[in-house]
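With one protein chain withheld, the remaining protein chains of the complex are depicted in position.
Up next is chain A:
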Amino acid sequence: MRYPLIAGFTALLVLITALSIYTAREEQRMQTAQADLRQVAITDASAVYVQYCATCHGATGEGLGATPPLDNDGVRGMDYDTLFKTIARGRYGTAMTGWHVDEGGLLTTYQIDQLVALLRYGEWPQVRELAAQQGMIPVSLAAPEVANEQIAAISALGPEGSIWANGLNLYAQNCTTCHGATGEGSSLAVALNTPELRSQDAATITRTISEGVPGTMMAAWNKALQPEEISALAEFLLHWDQVEAAGVALSLPTIEQIDLGDAEAVLALGERLFTTTCTTCHGENGSGGIGPAINSQQFLSRKDDAAIEQAIIQGGKRPNSSMPAFGERLTSVEITALVRYIRSLQATAPSVANPRGTQQGGGGPPWLRDRQP
């Protein structure tokens, strides 16, 4: 009866060998597993970002209006705790509200962890790709197209024309988000298309662009652009008035106009806008989320069109509301379409127990909701 014992101890020997090999590779395996997990987190977070954050921070983290950009080294350098707290609890007194479910938001700890991974190890091209697929790029990506005829028209202006054309192109790609399509400036940056700027000499402007203005959002561009490109930009800025006189102007991409008389088309536009921009907070089909259940008899019977339009243009009434002000971002046509679409829901809207959104308190437990027991 020795045979089983011998077989057993042979197996034991094999086991010990296998375990030693496994042990030797464990550290390496864990490293790889962690890297893989990080990659998964970034991919997952991209979807969450596009769904919830892009409305304010821009489809590629570039920042919209007064909302800060996230695709920058400042944010990448923040530690985990700061970023987690910012996203989970929000910033008091700003439109950045708490996104954690415990704060009335929509995101779990796990999702916020993933967002932190995205912000720190970010892969914004991936986010942009995803946003593009969801039709969000034209709304938020403010890089105007420069047409070939425009290039030709500028080049025809004189011997330096092709340099100016190059400068205009670079400006369109890099500077319009802050300085505006026509150089009129924005809440983020000063106007550039001004006689005062043109009174400076080329060397000064070139220095400002390459070194930036410390302490402001004006970055040092010498890391991103070649010296020739920066001097082309400076030349363009100095001769913007001439370019304009030639009839060349940049315009931000606009959503195609539709005929307001065509009720069907208006409703379709409204529906498309609603599902791409509003359902993230107001729930699928407007069934409620952070924001109130728009698609409910309770909500629709209490709000007239004017109140809805007001809310869309000016954002949430409560201080610290996460309802963004869409007034600057959507055209009046789009806002009208949204209002009409929302009103059209009234015919089929269900009655719900509690139309209030989670950030409005959610209405409390069932036994505390009604005035009369």
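Following the convention adopted for this analysis, contacts are C-beta pairs under 8 Å (C-beta built on N, C-alpha and C of every residue); 3 or more make two chains touch, one makes a residue touch a chain; residues count from 1.
Keep in mind that, in the parts below, contacts and distances are computed from a predicted model.
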Omitted chain (choose from "Putative aliphatic sulfonates transport permease protein SsuC", "Cytochrome b/b6 domain protein", "3-isopropylmalate dehydratase small subunit" or "Carbon-monoxide dehydrogenase medium subunit") - UniProt protein name: "Cytochrome b/b6 domain protein"
From A:4, A:77, A:159 or A:247, residue that would touch the chain that is not displayed: A:4
Absent-chain contact - pick from A:30, A:213 or A:307: A:30
Residue of A:108, A:173 or A:346 touching the missing chain in the full complex: A:108
Hidden-chain contact residue, picked from the options A:22, A:80 or A:121: A:22
Hidden partner interface residues of chain A, rising order: 1-9, 11-12, 14-15, 18-19, 22, 26-27, 29-30, 33-34, 37, 44, 108-110, 113
